[in-house]
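Every protein chain of the complex appears in place save one, which is left out.
Every chain is named by a letter (A, B and C) in the order it is written, and numbering of its residues begins at 1.
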Amino acid sequence: MRTISYREAINEALAQELERDESVIVMGQDHPWGGVLDVTAGLFSRFPGRVLDTPISESAFVGAAIGAATRGQRPVAELMFIDFMGVGFDQIFNQAAKFRYMFGGNVRTPVVIRTMYGAGLRAAAQHSQCLYPVFTHVPGLKVVVPSSPYEAKGLLIQAIRDDDPVIFCEHKALYDTRGEVPEDSYTIPFGQANVVRDGGDVTIVAIGRMVAMAEEAAKELAANGVEAAIIDPRTTSPLDTGTILESVGNTGRLVVVDEASPRCNLATDISALVAKEAFGSLRAPIEMVTPPHTPVPFSDVLEDLYIPDAQKVLNAAKAVVEYRR
Amino acid sequence: MRTISYREAINEALAQELERDESVIVMGQDHPWGGVLDVTAGLFSRFPGRVLDTPISESAFVGAAIGAATRGQRPVAELMFIDFMGVGFDQIFNQAAKFRYMFGGNVRTPVVIRTMYGAGLRAAAQHSQCLYPVFTHVPGLKVVVPSSPYEAKGLLIQAIRDDDPVIFCEHKALYDTRGEVPEDSYTIPFGQANVVRDGGDVTIVAIGRMVAMAEEAAKELAANGVEAAIIDPRTTSPLDTGTILESVGNTGRLVVVDEASPRCNLATDISALVAKEAFGSLRAPIEMVTPPHTPVPFSDVLEDLYIPDAQKVLNAAKAVVEYRR
Amino acid sequence: MTDTLREAYRLMRTIRAFEERVHDEFATGEIPGFVHLYAGEEASATGVCLHLDDRDTIAGTHRGHGHCIAKGVDVKAMMAEIYGRKTGTCHGKGGSMHIADLSKGMLGANGIAGGGPPLICGAALAAKQQDTGGVGVAFLGDGAGNQGTTLEALNLASAWHLPAIFVAEDNGYAEATSSAWSVASDNLADRAAGFGMPGVIVDGFDFFAVHEAAGEAIGRAREGGGPTLIEVRFTRYFGHFDADQQTGRDGEAAHENLDCLKRFRARVADGGEPAEHVLDDIDAEVAKLIEDAVSEAKAAPKPTRDDLETDVYVSY
Partner (left out) sequence: MTDTLREAYRLMRTIRAFEERVHDEFATGEIPGFVHLYAGEEASATGVCLHLDDRDTIAGTHRGHGHCIAKGVDVKAMMAEIYGRKTGTCHGKGGSMHIADLSKGMLGANGIAGGGPPLICGAALAAKQQDTGGVGVAFLGDGAGNQGTTLEALNLASAWHLPAIFVAEDNGYAEATSSAWSVASDNLADRAAGFGMPGVIVDGFDFFAVHEAAGEAIGRAREGGGPTLIEVRFTRYFGHFDADQQTGRDGEAAHENLDCLKRFRARVADGGEPAEHVLDDIDAEVAKLIEDAVSEAKAAPKPTRDDLETDVYVSY
């Protein structure tokens, strides 16, 4: 199969949906010029009038996407960096997320908010955050964190066709990652984890870019005779709890790898789920591999220390595998 | 000792600090008239020029409080409802929270953001949220959730004297709750949990207003011969992990009661902590008592079902106490 | 025109009667939560919404009952919603501050000051994309006129050249804080120029003035002429939320002299149409409607445990 980048996969998903469904519109800063990292390149001229530039007014244009979604459009708005949520969050969490419940079910808000997250580009504290735990916390939102080009395309097409508000979190350090992606349109359903790797000794749940770290660690583990199952939830809300619990049922051991800040994040969320629902099968403490409780540092030395890497995943996996009461 | 309300305790803390320290200033909507629920009553006329009214411009005035904090003031700004964070969050999490780290330690930002949280007043989806998990997630913020008038006064005075940005979360359904409060000024250090009740059979960690629910449940449990320890963390960031782990070390059983939405909240955070650090002593699944993953409903019937209550805490505690592998 | 006038009177009277009754009922303690009453401001919602039809969308404020009624939301379902009943517009899940009916083009009252204007940019954008000739109208208070979401929306509406109208209802206060202080310019309408759109000021007790200004703005928007900011001025009747300290209530005198219904009656008496007895009949019909709305609401079932976790998502 042909190989394309994560960036191209997203661009293709947008193009195919713009093509397929007239109600899809796309908006964001600099969109006539492909946006800040070229993700929407070419769409502006290819779909006249349906790809909109916006002022630096996140509340207004994200809110506009939401309002338009209630009136028959399927807007895809880009919050350039997820770090900018602070100037547009009300429209997302108090409006879009709550409409359906507050209005007694009498509305659909099929809006997608695409946004870049994650560390690794030396972009420092205000341009490197994960923050998907904040969106996951909010009832009424769906949250997608694709780990590969294949996931990115299928999940974005699903997001656009989905009738609920979706936060679509793209890791900026993955844009150049390449992978096999079908040319035809396809969807990946929400709430269905991908079992990246099977294994009976330890379960590693990893989010977004962390899936790659887990895979690297798993290779190393396998070389040492330890077979790790790797689960990529793909969507953090809804979360495929069944697949996680089933795997822990087999392995009795869990490591959760989350690039987000450590307090009240997905690592704690998934640990807590397992500590409640699969306690009987647990044979070791649940390890969490996360960054420290600090902002993201600028310096390359510090940022490299900050981000969870394969070595840290490996250490955590070893610790739970070797654990004896 | 004299008995005053939670509202009065907060008012008194503000008044005493305004009196003691010239650099303290207080601001918020309607402050000349005591603010929306009379919490700041009387301060405007008693401290001329130091209690400021604000327009409905949360980014601007919360940001101003933060800016003033870097320039020698100790501002206390009121975000009337915590639900309004969506229109002022950037200044809190990207500015105040990150200054010290981004600037290499060369700044202090002693700002307090007082804010009302919680359900129970039939105020519906946009005026009843907890959201302290979101602030707890952010490195650089301290988060305080006082459960009683005594805690409210001592923690607020500490917050004002503290050199870091503090989010001070007042439960709106507690304002009329009365309790013993010393007249003199005192502080309660951050990161020190209050052991509300000792007990060797099960540990219940409860946040804010949920402490009262836990106490009710504990009475019932005691009547049945089960002694519950109740831990009120008082601050969710920093979190007193030692007291929690020690208690679970004794009881081997944990219930966490959190009024916040269930995903990536404090219940998951504390569960995960224990599943990692005290796995060896755990003798039962960790139960979490939280609302469902829905916005807060308006109808009294639904809101009462939504909020965790003593009965639910009791059921959870019974389940973990009766658990057999 | 007589039809329009009859309809105008009926809407204003319905809003007034609805709000006065909610005021009384709230005092009994049976209505949960908070209610913010629109009484006194009827001419604004009515004068604007009479120009609107199915293509158009409005967003209300926390003081939203009037906007809903003027846009045609069912009055009985509204009352049931305020009582938190299953028969309510939102099945009891929203309450006074969140009444919405998308099928009527009402995108919701809003608990967030400044919540509506961005959304209405979206409704206007949808109308433009679908080429329906529809418009979006955002109502907002003077206090909400200082919220960044509102100010951004004004600029976006101009930049995108949207068929959007912003109706700033300046009743003199945001809670107890006066707009004379909080709005740093003399008038909210002065902000329009900074966002590249016309700004006009009208007397909010004068239905005819509002109706005319709104007609012009909406007409221009429908024809592709872009957004307008209309500042509607009045004095608040009741306190901020019902049963509060009534700060901002400028005395009974205001009630006497500054009343869109009285002014309307005086004005149409001069013209002779609609006849007084027609208006009296409307009063009676409305009184009955409100009476029925309250008794039906009180008799209606409340939601049950089964309703708690539904309607969060379309699918999950």
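As a convention for this text, a residue touches a chain if its C-beta (ideal position, glycine included) is under 8 Å from a C-beta of that chain, and two chains touch if they have at least 3 such contacts.
No experiment lies behind these values; they were computed from the predicted model shown.
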item: Hidden-chain contact residue, picked from the options A:Asp83, A:Glu246 or A:Glu287; value: A:Asp83
item: Touch with the omitted chain, as defined above, among A:Val36, A:Val195 or A:Ala319; value: A:Val36
item: Full-complex contact with the absent chain, from C:Gln129, C:Asn146, C:Asn171 or C:Thr235; value: C:Asn146
item: Residue of A:Ala124, A:Val144, A:Ala193 or A:Ile207 touching the missing chain in the full complex; value: A:Ala124
item: Per the touch definition above, residue among B:Ser59, B:Thr115, B:Thr251 or B:Ser299 touching the missing chain; value: B:Ser59
item: Chain C residues touching the omitted chain (full complex); value: 146-149, 151-152, 154-155, 158-159, 181-186, 190-197
item: Hidden partner interface residues of chain B, rising order; value: 25, 49-50, 52, 54-55, 57-73, 75, 87, 90-91, 94-95, 99-108, 139-140, 142, 162-164, 191, 238
item: Interface with the unshown chain - residue positions in chain A; value: 29-30, 32-33, 36, 53, 55-60, 83-84, 86-87, 121-127, 292-295, 297-302, 305-306
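Please note the rule applied: only the chains that are shown with their structure count from here on.
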item: Neighbouring chains common to chain A and chain C, by label; value: B
item: Geometric centre distance via CA averages, chain C-chain A, whole Å; value: 39
item: Distance from the mean Cα position of chain B to that of chain A, given in whole angstrom; value: 29
item: Where chain B and chain C are represented by their mean Cα positions, the distance between them in whole Å; value: 36
item: Junction residues of chain C, two or more chains touched; value: 90, 92-94, 98, 110-112, 148-149, 312
item: Residues within chain A bordering two or more other chains; value: 59, 87, 90-91, 94, 101-102, 139-140
